[in-house]
Each structure stands twice: as C-alpha cells, then as structure tokens.
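Omission of a single protein chain aside, the complex is shown with its protein chains in their original locations.
Chains: A, B and C, in written order; residue numbering restarts at 1 for each.
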Amino acid sequence: MNVRESGDFRERIRQSFARQAAMETIGAELTRVEHGVVEIELPFDVKLTQQHGILHAGVISAALDSACGFAAYSVIDADASILTIEFKVNLMSPGRGERFLFRGEITKPGSNIIVADGRGYAIDDGPAKLIASMTGTMMVVRGREGITG
Amino acid sequence: MNVRESGDFRERIRQSFARQAAMETIGAELTRVEHGVVEIELPFDVKLTQQHGILHAGVISAALDSACGFAAYSVIDADASILTIEFKVNLMSPGRGERFLFRGEITKPGSNIIVADGRGYAIDDGPAKLIASMTGTMMVVRGREGITG
Amino acid sequence: MNVRESGDFRERIRQSFARQAAMETIGAELTRVEHGVVEIELPFDVKLTQQHGILHAGVISAALDSACGFAAYSVIDADASILTIEFKVNLMSPGRGERFLFRGEITKPGSNIIVADGRGYAIDDGPAKLIASMTGTMMVVRGREGITG
Partner (left out) sequence: MNVRESGDFRERIRQSFARQAAMETIGAELTRVEHGVVEIELPFDVKLTQQHGILHAGVISAALDSACGFAAYSVIDADASILTIEFKVNLMSPGRGERFLFRGEITKPGSNIIVADGRGYAIDDGPAKLIASMTGTMMVVRGREGITG
C-alpha cells in the first residue's frame, strides 16, 4: 500500500513538498500540516531579496502559494492533485526579519474549485508582523497526465 | 554626476536589477528596457519547479513582479523608487519550456500609483506560449529611508 | 430548432443579457458581440454613484463582469454556461463622463477555465479615458441544474 492510497494527507503533503525543488531553493521548511491548514517557514537570506534588501515579492508569493496549495491538498481525495489557477497578493509591510512564517488556510472547500487564504509574517524578537496576504483559487485535478501528487 | 541624477532610466534599472539578488538566484536576466516596457528572461532550471516539474508559480510571480516594477520605475523621476502594493497572477498554462520571457508594461502612469500589466511566455521551438498574466499596483515612493533605487 | 442549438452565439448572448435584470437596473446596453469580444455601454446616471458623485466601483464591476462573462460565453458550446469564479478590478481614474464603454475580451480560452480581460472607459467630447481594468476567471459549466444560458 502506498501513501497515496493510505489517505494520510500529512505524509502525502510532506512527500509533495519535498518534490517542490523551488522550496529548497528558497530554504523553506514545511512546519505544520493540519486538515485545511499548512504552514511554511523561511529564514531570511540575502539571496532572496529585491533591490532594497527586503524579501522579494516573488519569494513571498512562492511560500504563500505553496502553503495555500497544500492546505487545499489536505482536503482532497488521495488520487487528486491541486493546480493553482490564480492568486492575489497584498504586500503590507517590508519583508524584513530573521524568519518568516507563511500560513495557508481553506476558506471554501469544493470538489472542483477550492479557495484558500494565506498570511505571511516576519518574525523577530518582538511580536510577529503581518507582511503579506494571499487569496488563491485552486483547481482539483484528477487523471491529468503528468499531474500527480 | 551619478546615474540617478543623469535621468538615464536604462542604466538605473540595470543597476537596480543587479541589486535584486532574487533575480540572480532564479537565473533571470534583464533583456529589454524601454520607456514603460521591461522584459526579463529565464532559462528553465529544475531548481525552480514545483512538485509536477513545472515552474513554481512563485518564480513566475517573481519575474513578472520585477518586470512590472521596473516598467513602472522607467517612468518615474530619478529620485523616486517603486514599491509593489499588490498584484494578481493568473496561471494559464503549465510552465514548461526551455526558456521563459516575462514582459511588464505600464497600463496607467501616475504620480503616486502606477498600474502595470505583465505577461509570461514559455519559449521552445514553436511559437511562444502564454503561461501567465499579472496586474500589479505600484506605489511611487520618495524620501523613505532605506528605499532608494 | 431553438437558438441554443443553432450555434448562434450572438443571439444566445443577446437573450442571456436580456435576462440579466441587473443590467437593466444600471441602464446598460449590449452594443457589440464578436467571437471573444463583447462591449457594454452605460450612460451616466446619478443613481449609480458613490459619495463623491462618480460611478460606484460596483457598477463598474457589474458592467466589466458581464462584458468578460459574455466574451467567455461567445467561445463555448451552445449547451454550456459560464460562471464567474473571481475577478480583480483596478480603478484608475474617477468614473466621470457622459457615457461609459466596457469591453471584455478572451485572453485564454479553455474547456473548463477561461480567463478574460476587460477595460472600462469614460466617454465625453474628448478621447475615451481609461477608468478601470478587470481580469476575471470564468468556469465553463455543463449540466448543472438552474444554470443555463
């Protein structure tokens, strides 16, 4: 019995995250997986910055999209996959900090379309600071060649 | 006389792009700079992929945001800077291909708010394939500490 | 033979538009229907304004959504329908003018998901002024009860 059949969404998400090479490239870790909620964390790294020395909006989008996508993935059948159709990101404060936390949560489940919302936080000594939000629309995909897991 | 005073937006954009470490991390090159139009190109690299082996949506967002942001930067005063407030990305086809081209263009100039639209294409032997679009809202920033260039 | 079977998308769109009571409420007319492009026009009316006397963003959204939705409708099978999943609207200039023109166009056709882009213009004596843009994601719906035309 393989994990896809086992219904263990936590293990399937861990395996799928491990195959997202882009997450390794940006140094992201999967730190929380619940039914409908996924968190990804990222230490600051100068290689992820834009010209003002803060986290590039694309890096923030990458982490939020993965968090939202895996949150969607946690609520679908083991033989289905998730593709992002679109998302919107608001950048609310500069991405400065030692670490960053990105949380994706399901707002509206569905058999074809899932809506997820994400928030990104900068973490230093003080309280976490909201730096960005995402609303993403995900499509549940079944039986499409090359799209599994 | 430094380039910021010279009014040479092409040189200012080249310098600012060179300071975007995230662009080097994803292997992006600045390939076209015109007044109101900027293009960025990217070879495919497995380190930029998501779990299905296609370009991660965050990488697409990074390149489109930089292209849109620099398109905005090309139409402002030499002493001002650009910050992205928000953007929306639609992912229309899987990011598969040898190379990718991302074009950002100004849709609405303004002294405070600039709206830019971007499109991303996969490039192989055949015709370029539209893979993604962005609409981004940029803020023109003047005299804010730490935000120059 | 009814119009839905006839493949005459122009006639189907005219009939569907006529059933959009909200379009009559805001005084909108369907003024152009092509394959992949639909235009809707609206005279200024004080009953459509927000507190500053300009067109309410919701009215702009209504006209752009209908234009984009019918543009999608023009490229699907006669027995399918269109539902809007989501859209983003940028408001670029105040909605002031004698008349307004809203154009929706297909950016990416598809059998399940269609992406459309729209632009809204204020029309007076001078050149048309861009007041708003939309990017919308539409779903092609077949065989869902209560969702036809």
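In this text, a residue touches a chain if its C-beta (ideal position, glycine included) is under 8 Å from a C-beta of that chain, and two chains touch if they have at least 3 such contacts.
Keep in mind that this is a model prediction, so the values were computed, not measured.
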{"item": "Chains still shown that are in contact with the chain withheld from the display", "value": "A, B, C"}
{"item": "Of B:Ser61, B:Ser81 or B:Thr137, the one touching the omitted chain in the full complex", "value": "B:Thr137"}
{"item": "Residue among A:Arg12, A:His52 or A:Lys88 touching the omitted chain", "value": "A:Lys88"}
{"item": "Those residues of subunit C which, in the complete complex, touch the missing chain", "value": "16-17, 19-22, 24-26, 46-53, 56-59, 61-66, 81, 83-91, 146-149"}
{"item": "Residues belonging to subunit B that touch the chain removed from view", "value": "85-86, 88, 112-113, 115, 137, 139"}
{"item": "Subunit A residues that touch the omitted chain in the full complex", "value": "88, 90, 92-93, 107-108, 115, 117, 130, 133, 135, 137"}
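By definition in this document, only the chains that are shown with their structure count from here on.
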{"item": "Chain contact graph, described as a line, ring, star, complete graph or other shape", "value": "complete"}
{"item": "Cα superposition of subunit B on its sequence copy subunit C - rotation in ° rounded to nearest 5", "value": "180"}
{"item": "Gap in Å, rounded to a whole number, between the CA centres of subunit C and subunit A", "value": "33"}
{"item": "Approximate Å spacing (C-alpha centroids) for the pair subunit B, subunit C", "value": "30"}
{"item": "Subunit A and subunit B, separation of their C-alpha mean positions in angstrom", "value": "22"}
{"item": "In subunit B, residues with contacts to at least two other chains", "value": "88, 90"}
